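The following block contains the structure, expressed as structure tokens.
Missing here is one protein chain; the remaining ones are kept as they sit in the complex.
This part shows chain A:
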């Protein structure tokens, strides 16, 4: 059973690493399904982490931190939305600008406020989201197989983790079972069809962008208030881009997005676990190679080796009424 326990430990760690990916990936899914390409996920994770850490630090409450963090990312999303939807700007340029501004601004403000090289002090426990222990944990943990699964995977996570796992079915349901979802899927494919059906393209895209802001904000909040308990510059460490890669890999669909993010998180956990280990023939494990796998897999997919990833047809293209 030792290997099983080890597996569960790595898997649980992978799951935790996957949470910000899932939230950011589904955030991107909403935005891109509506036709607004969002390469600024990375920057917005940082903004969410910084703003939530600052909010939690000054209020002493994790919930206030969450509210501040999400509000900040929604604001950044709206900036991107205004540029992409109303001003018809190039969405890649706008997203890149957001990444650069977020990276610099959070570090600058962090340093100005706390004078610790941009890092916040460690937040007190009540300003963090703590693990929630499920009932009868010690008792069930003793059961073989099921026990470790309950103990390490299901129980003992923070609220945002559970929310992240709820977001996926909710997104699926909203996309495929509601009027809003139908219109959203349509507007990302052919906004002219939506417009001529008498529906506002602008309102739909703004709604999607706001939803994106909320979800990607949660990803940042998770990093600062659940995973680490502080903010530190550049702490998003490429997660926004990995989430984008996962989005492509999942072909812009919710359930595959979840699976892909879990896979990428798991790869990350394996890489961490293998750090410093020696393998018989290879020698020290090339951790960087494992860390690069998400990108490699996505490139392989884009090259057409595993099916075909066709983005929503109108994504990245501003809608201009023309006849």
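Everything below uses one rule, namely that contacts are C-beta pairs under 8 Å (C-beta built on N, C-alpha and C of every residue); 3 or more make two chains touch, one makes a residue touch a chain; residues count from 1.
In the analysis below, contacts and distances are computed from a predicted model.
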{"item": "Chain excluded from display, named as in UniProt, from \"Nucleoside ABC transporter ATP-binding protein\", \"Cytochrome c oxidase subunit 1\", \"Aminotransferase\" or \"Threonine/serine exporter-like N-terminal domain-containing protein\"", "value": "\"Nucleoside ABC transporter ATP-binding protein\""}
{"item": "Option from A:100, A:145 or A:182 whose C-beta touches the chain left out", "value": "A:182"}
{"item": "Among A:88, A:234 or A:313, residue touching the chain not depicted", "value": "A:313"}
{"item": "Touching residues (missing chain, whole complex) on chain A", "value": "176-183, 185-186, 189-190, 192-199, 313, 321, 323"}
